[in-house]
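Every protein chain of the complex appears in place save one, which is left out.
Our next item is chain A:
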Amino acid sequence: MNSPLHRAHATRTVPSPRSGAVLSRRRLLQGSAALATGTAGLASCGGTSAPAGATQIDYWLWDANQLPAYSAAIDLFMQKNPDVFVRVTQLGWDDYWTKLTASFVAEAGPDAFTDHLARYPEFLKLGVISPLDGLGPLDEIPPEQFQEGLQELWTGQDGTRYGIPKDYDTIAVMYDTAMLEEEGLSPDDLQDLDWNPEDGGSFEKMLARLSIDANGVRGDEDGFDPKNVVRYGMAGGGEIDYVGQSSWSPFALSTGWTFTDAETWGTHFNYDDERFVATMDWYFGLVDKGFFPPFGMFGDSSPAQTQVQSGVAALALAGSWMITTFNNMEGMELGIAPLPAGPVGHPVSMFNGLGDSISAQSEKKEEAARLIGFLASDEAQQLIGERAPFFPSTDAGTAAAIESYAAEGLDVTPFTDRVANGETGLFPLVENSASIMTIMQRAFDRCWMREIDGADFAAYNDRVNALFE
């Protein structure tokens, strides 16, 4: 072959053997070796590792807002325990559970981690979390140290503890006091509201008073157009799920209804109870009345605080972990009111809490136990309480948090009173929570979409109860 193309390329692309551009095999090998060395060097660069002689343990948590408080407590722990170095990893909620689950499968999980009541029964079933009884300093922590009921939530069906309570949360009503003033109302008007599933009581009247349609007609006035609302009485959050922590549960629980047949580890759900049915018909019936946003109007990216701040909702049922977020919203002055009293004669809030668990795979359980034991101590709880945007699990921590909020001019007793008065209902601690979630989410969504009624929950309840047979 002797085409012009051949000649041209042959001349340009095949240099003489002495050319410096030639990549010989030796040069190739040298280059590869250099690359491998460089890469290996990169692998070892940086360093967040334990000082010499100290045992390193991994501690994971998801809430970045809690991170500063826990970092301060963990720093204090390391000062007091120089033989232990704690590596803290924080990840957002969704990433946290994905990475935690995958890490357990790969046996690369943390030594200790923040756990959630909706997740720990699954971990317990999988055998990836360790029983805490018999683990050195943890045995010295009495259940009475924590708010009543918290340690029970972290105790398995075998009577063994699988988590040490680290905080708790309750629900109250949050609003903008400036908005209330504009409406000619005062915070006192929200103090002693009541609720019932028949006519909604004074709470529904307040929602009607605060709802406004596009023509400026209020929800309690003639001619109100529920299909064309510019301000809803109550914000619609993304937590309308099988637990309904900051949505429907305060109403259902205040009728005397309970999630299951037992306080913890129930095996029979009561979504077919007539009190629950009536509550669902009332709660989602607020959509038809124009006092509550219809399904799909707001999502995760427009949470309750955003709805209140932008003025499309007047009141929001919100958890205590949201106090700081609400308080920081510009253009609104945060007011906190207690939940409305229900047919049982008083308000009832769901009582939930996070706990610290230890991985069953950890080879440093003693050190991890020392850490989570310290985090539950009065010393650490006070330190956390002073800095935390939530309520620590012990009395000392809670008192520190209340003082800290008071210094900012916030009265948070509508949250803490529920615990102090014993007006709480426990988070439904059960097995099969993931399956229950899947089954019931459809039911709640459909009811919110106004496709089914409260009575239709019975069929879903049967499916849930079948999981326990």
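Note that a residue touches a chain if its C-beta (ideal position, glycine included) is under 8 Å from a C-beta of that chain, and two chains touch if they have at least 3 such contacts; residues count from 1.
What we mean here is this: contacts and distances are computed from a predicted model.
**Student:** Hey, which one's the missing chain according to UniProt: "glycine dehydrogenase (aminomethyl-transferring)", "MauM/NapG family ferredoxin-type protein", "Sugar ABC transporter permease" or "Lipid II isoglutaminyl synthase (glutamine-hydrolyzing) subunit MurT"?
**Tutor:** Matching "glycine dehydrogenase (aminomethyl-transferring)", "MauM/NapG family ferredoxin-type protein", "Sugar ABC transporter permease" or "Lipid II isoglutaminyl synthase (glutamine-hydrolyzing) subunit MurT" to the record, the invisible chain is "Sugar ABC transporter permease".
**Student:** Of the residues A:51, A:92 or A:296, which one touches the chain left out of the display?
**Tutor:** Considering the complete complex, A:92 is the one touching the chain left out.
**Student:** Of the residues A:54, A:67 or A:399, which one touches the chain left out of the display?
**Tutor:** A:67
**Student:** Even though one chain is hidden, which residues of chain A still touch it in the full complex?
**Tutor:** 1, 3, 5-6, 9-10, 13-15, 21-23, 25, 28, 35, 39-40, 42-48, 58, 62-68, 87, 89-95, 98-99, 102-103, 105-108, 237-239, 246, 300-307, 309-310, 318-319, 321-322, 324-325, 328-331, 389
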